[in-house]
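The complex appears here without one of its protein chains, the remainder shown in place.
Lettered A and B in written order, each chain numbered from 1.
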Amino acid sequence: MASLIPCPHCGPRPKEEFTVRGAALPRPAPNAPVAEWQAHVYLRENPRGDYAEHWHHSGGCRRWLVVNRNTATHAVHSVTDAAGERP
Amino acid sequence: MTSHRLPTGGRLDRSRRVEFSFDGKQLAGHPGDTLASALLANGQRLMARSFKYHRPRGVVTAGSAEPNALMTIGREGRTEPNTRATMVELYQGLEAHSQNRWPSLDHDIGALNGLLSRFLGAGFYYKTFMWPASFWEKVYEPIIRRAAGLGRATTLQDPDRYEKTWAHCDLLVIGAGAAGLAAALTAARAGASVVLADEGMELGGGLLSDPAAWPQLTEILAELATLNVRLLPRTTVFGWYDGNVFGAVERVQKHLAAPSPDAPVERLWRIAARQAVLATGAEERPQVFAGNDIPGIMTASATASYLHRQAVAPGQRTTILTQGPAGFALAAQMEALGLEVAALVSLGDGPSWQGKAPLIRGIPGKAIGGKSLKALQIEGGARIEADAIAMSGGFSPVIHLACHRGTRPVWSDARQAFLAPVEQEGLLIAGAAAGLSGHAACLGDGAARATAALARIGLRATPAFGPAPEDTIAQPPLGALGKTKGKKFVDYQNDVHARDLILAAAEGYADAELAKRYTTSGMATDQGKLGNINAAAILAKARGTTIAEVGLTTFRPFYTPVSFGALAGTSRGHDFQPVRRSPLHGWAESLGAEFVETGLWYRSAWFPRAGETGWRQSVDREVLTVRRAAGLCDVSTLGKIEIFGADAAEFLNRIYSNGFAKLPVGRARYGLMLREDGFIYDDGTTSRLGEDHFYMTTTTALAAGVMTHLEFCAQALWPDLDVRLASATDQWAQMAVAGPMARQILQRIVDTDLSNEAFPFMAAREVPLKCGITGRLFRISFSGELAYELAVPAGYGEAVAAAIMTAGAPEGICAYGSEALAVLRIEKGHVTHAEINGTVVPADLGMGKMVSTVKPDFIGKHLLDREGLTDPARPQLVGVVPLDPAMPLRTGSHVLAKGAEATLENDQGYLTSSAHSPHLGHSIALALVAGGSQRHGEEVVVWDGLNDAAIPARLTSPVFIDPKNEKLHA
Partner (left out) sequence: MRYSALSVLLNGLTGKAPAPAWRSPAPKAEYDVVIVGGGGHGLATAYYLAKEFGITNVAVLEKGYVGSGNIGRNTTIIRSNYLLPGNNPFYELSMKLWEGLEQDFNFNAMVSQRGVVNLIHSDAQRDAYRRRGNAMRLHGVDAEILDREAVRKILPFLDFDNARFPIKGAIRQRRGGTVRHDAVAWGYARGASARGVDIIPHCEVTAIRQHNGSVTEVETSRGTIRCKRLALATAGHSGITAAMVGITLPIETHALQAYVSEGLKPFIDTVVTFGAGHFYLSQSDKGGLVFGGDIEGYNSYAQRGNLANIEHVAEAGVAMIPALSRVRVLRAWAGVMDMSMDGSPIIDKTHLPNLYLNAGWCYGGFKATPASGLCFAHLIAKDAPHEVARAFRLDRFARGYLIDEKGQGAQPNLH
């Protein structure tokens, strides 16, 4: 994993300021079938390659971020705020 | 006399004498000596014993790859085993001791192992020591363990300091030899910020072994000193990590006789470099021949280093063994210094030779000698009397760091070496590390690589040195093994010799990684820096394949070993983790509280009074006082979160399993927060202080976790909701005032009507205090008593607490701690994380009704109906009382049905919390028991096998006091 993560709000910061949660998956609709919820909570594509994850800048601006990175090379491709356009 | 100091020369300060000791013998050297050079200068060539056969060993290198000359230096808490004498700068009073020998280095009983060596081949221990089975731990293993290991670590505390720091730079240059110096100079002249690190005590690398290069070296260093370059001698860059961060350790005070307590002895650097140039040079390979480990045999470059840097000659008559031109150059230098070269033995064609020493084409057969070299037998040829051998088996570029992030080295036939790709993202390799040879070529290459590195980050540089042709070196192939019998060492320290590798290959462990693991070749403290390449050549031959096919084992950090001390820095002892103190800490302290670590917090646990002899006595008194009169407890460690926004109510409605949308302003509600998988995450009360303002409390343990969770929900899941969050844990001092007298006491402090009508159970409001400040008052109860929690700005906490204590003195109010709080809540059947342990759902705790059936969505709703979460046999919360009131119940005991055998199959659940209830006069407990809600009244056995206890008990309701909640509403 990159030793520095470019936070869209704070700039490049040491990885130790961040906390990772896991795959950045859209939450199913409230009325989605239970199988979809089971898959959402438990099943993971877990690719060897590019992956989008939720990271929290817990020791910084405390924004949740979507980090696109590679699980084999640890290269970080992009980091955006998890709220999308809204900062 | 063998090895000795020359009368002139070297980079020594001969005007000063540095005294040191080796195995108790008092010796002396000069500033500029390493421990190894000083020992050689004193004629001490026997420095160590090997791992397995306890063979006598001398120094074989002059650098960090040294496998043999490991010693224990220092004393008491500063004792450092396995220290490479080649890397220790001599200081006044240095104490060094040899290792792995008994009774002495000269006479070591362990050397008898050598006689049994034919039975102790690689992996012999996997095939024996199996009978009888019970003998392994008792007999064989202790013997093996005592024999293994090298030095002995201290068990004392280290008196010295360590620290860690970061550095950021445009260019990190690793290695300050010709290529590194040129790279640093080129980059610094271009205005880049540069860090230049080198593991040696002096910058210069290979130039230091070449007096002709010294004037140029002096010139370069002088210019660097004027530029934006951080020079880090004595600094080993040990690892290359993601994001182009390099780990390095600086030996700040390791070379000083008396380290200053005001500075660290070692400093850990994390160097974030935009670009890096790896200029780590090349390691000379030993030759593999019988007896190649006898003291007096070292590499040619080590010989040159000792000659030129410390003016130490390795012996009286030196034989030079060479594959390639390195030995020729050394022979010429030695003869120029007037030293006797007994013979120059060259495997291949080398350059022409006009020196005095006879040039012999051939390969070494066997070195002869015991603790000191006597002669060399050429394979199928002459015996050469010599007390020193300088050998060169070609060079291996030092590419470790370049391979730390997954890059595999590639074999080059032209270079006869494994090379790493010269251009990688963030890293370029220059000079001998890239396979080049010759100072001029390395200077030119270093300058060129630095220019290229800066171009990558948009900086323009002019190479400080122009390109130069390489020294013409036709690299000869790696040496063939001679036929002469005898141990031909490959991994010196671990005593792995050629035959071990050949046998391992025959046994099927021919893969480089398997051979390493089976023979331990490359697993010693030098990590195969010298031997791995020779091992690969031997395995290739044994397998009938190429060295390229065999490959090398994986390079991993650390390049050289790093102390725990440097890695730990200042986080040690009581400073291991920060301390959090409640705003009421001083108040509690003034009342004599005993504190307990709770996460990072120190919480007041109980408040002993004069005459009380044990914690239980104090806790019982506090509990009874609360039940009878009133008490004040610091609950400031609870997490507190301010929640604002037009959608704050909707937000909480989705966060909690129970409804929050309709919570009226001025009211508090107890809430259950689930995880998305349906299990309870946390609980707490949240109060509505305004239409769009809520104040949440969380448990102490999950204060940070809940905040993070709420932020996730607000930002990632529902960014469309208008909600803002702020952690306020540190802003408020919060105290519980509980007990039947609580209202009348608080009324003396609070300037508002606290009557039941005006401020009923679950009321929550900002209230003026009579002292003039505003607090937040909540009529909530963890103890089951008439109770309030009062929050005031943290800075006022101690004053308000003291005022309440004064106000309550007539009623006999007492301070109570977390222990009494626990007893009170167990008596009332309230849960904490002892029950909410991540595996319970609301129904397990009798809180099924707190799961809304009308809300369309909340976190945890959608997987709550799974069969495993609704199984009637799930553990459910019950109370437990012993049949015999004198018997104590212990948390962590398990519950068995009465009369059932104590087996895992019969396990019915376990006690989550227990306490002595002074109110009831006996032990009580909460438990999670299979189907427990339907089993109140059942007799069971509380089984605590760890304490040989099986206590008859009864399952009850988990509420032991005031089941109708009359006290709460009083």
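By our rule, a contact is a pair of C-beta atoms (placed from the backbone, for glycine too) under 8 Å apart; a residue touches a chain by one contact, two chains touch by 3 or more.
In this text, all values refer to a predicted model and were calculated from it rather than measured experimentally.
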Omitted-chain contact residue, chosen from B:679, B:718 or B:732: B:679
Residue among B:146, B:460 or B:964 touching the omitted chain: B:146
Among B:65, B:184, B:203 or B:245, the residue in touch with the chain that has been omitted: B:245
Selected residue (touches chain absent from view) among B:6, B:227, B:568 or B:665: B:568
Touching the absent chain when the full complex is considered, from B:261, B:370, B:406 or B:856: B:406
Where the missing chain touches chain A, by residue: 1, 3, 15-16, 19-23, 35, 38-39, 41-48, 51, 53, 71-74
Residues belonging to chain B that touch the chain removed from view: 51, 74, 77-82, 118-119, 121, 124-131, 133, 136-137, 141-142, 144-146, 148-158, 160, 162, 164, 239, 241-242, 245, 247, 268, 270, 404-406, 502-503, 506-509, 511, 513-514, 517-518, 520, 523-525, 527, 554, 556-558, 561-565, 567-569, 571-577, 579, 596-598, 675-679, 681, 834, 837-839, 863, 866-870, 890-894, 902-904, 906-907, 910-911, 913, 943-947
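We adopt the following convention: only the chains that are shown with their structure count from here on.
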Centroid spacing, where centroids are CA-atom means, of chain A and chain B in whole angstrom: 26
Residue ranges of chain B touching chain A (in the complex, touch as defined): 166, 241-245, 270, 272, 406, 676-677, 708, 711-712, 715-717, 719, 856-857, 861-863, 865
Contact footprint of chain B on chain A as seen in their complex: 1-4, 14-15, 19, 21, 24, 27-28, 30-32, 34, 37-38, 40-42, 54, 56, 58, 62-64, 73-74, 81-84, 86
